[in-house]
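Sharing a structure with you now.
Removed from the display is one protein chain of the complex; every other protein chain stays in position.
Entry: chain A
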């Protein structure tokens, strides 16, 4: 006696949260059954393994049919095939996580081009992270799908993502960061960047979207939140005089040192390193005209600022005091005319550096 066909269809679509998670995690039906057996469900319910198998198959089939709709969540709200109460619809998308992703996975693909090439690497990522290939694919496809939809859209990136994928504010912000990184191809995979979490990058992305993109100056252009403001990047060259002009550099140093004397535990180290640090920060700005250097932004920041400070054991608070003073003192440099430009650059960079400065 073999079962040829075995289905259960409810007027209200039954969704088992646990099985949904197993499905999202990319387990096969037999693995999912095994995991469910291990969870002790048979003892709790008095069911047999065959019942569990049939139930799991049924759920997987339902999820498979739902997946097409989950690709465009607003469709899920309007579709007629599955009667799912609104509260459950939200759970499917967000909290139980069709669009949820693994930290380990996102770190691997963050800043990479969301292309077929990267997709081929998913095998390796799966092996490396221990996340099933199916789950990797789902997460990757989610990134790509969101990217495609919002890429050329007008208006706030976060709002667009929220509207088209019905995600919560928090998750939409994360996706905005992923889209922003993918679009600008920031390098995040270098060894010296390994200590940074997705949260660190997402934090920086948000600051950059707010201040460095086209949308920061004009909210009526296409791609406003995805592309960096090219004009702004061009203008950043002007900052070079802060380090190229020796008088200006000395004046800047003396202003900072005067203000921080006695307030900094690592004062002497700061004094000794000031010129190197300042050169580093300003040169990063000046180089941003080249796409290649934009990609290396985070590598440069870590190399030129985070690592030197860390090797001198600066406490975070000292870094904060220094950066604040370093930014503010420029306003007192009479010979320097690009105050607004400096603030737009340094305001964001200061925030990023403070977030990046940890072990």
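Just so we're on the same page, a residue touches a chain if its C-beta (ideal position, glycine included) is under 8 Å from a C-beta of that chain, and two chains touch if they have at least 3 such contacts; residues count from 1.
Rule of thumb we're sticking to: contacts and distances are computed from a predicted model.
Of the candidates "Protein YIPF", "ADH_zinc_N domain-containing protein/ADH_N domain-containing protein", "C2 domain-containing protein 5" or "GATA amidotransferase", the chain left out of this view carries the UniProt protein name "C2 domain-containing protein 5".
Residues 1-14, 45-48, 50-52, 54-55, 57-58, 61-62, 64-65, 75, 77-83, 85-88 of chain A touch the missing chain (whole complex, contact as defined above).
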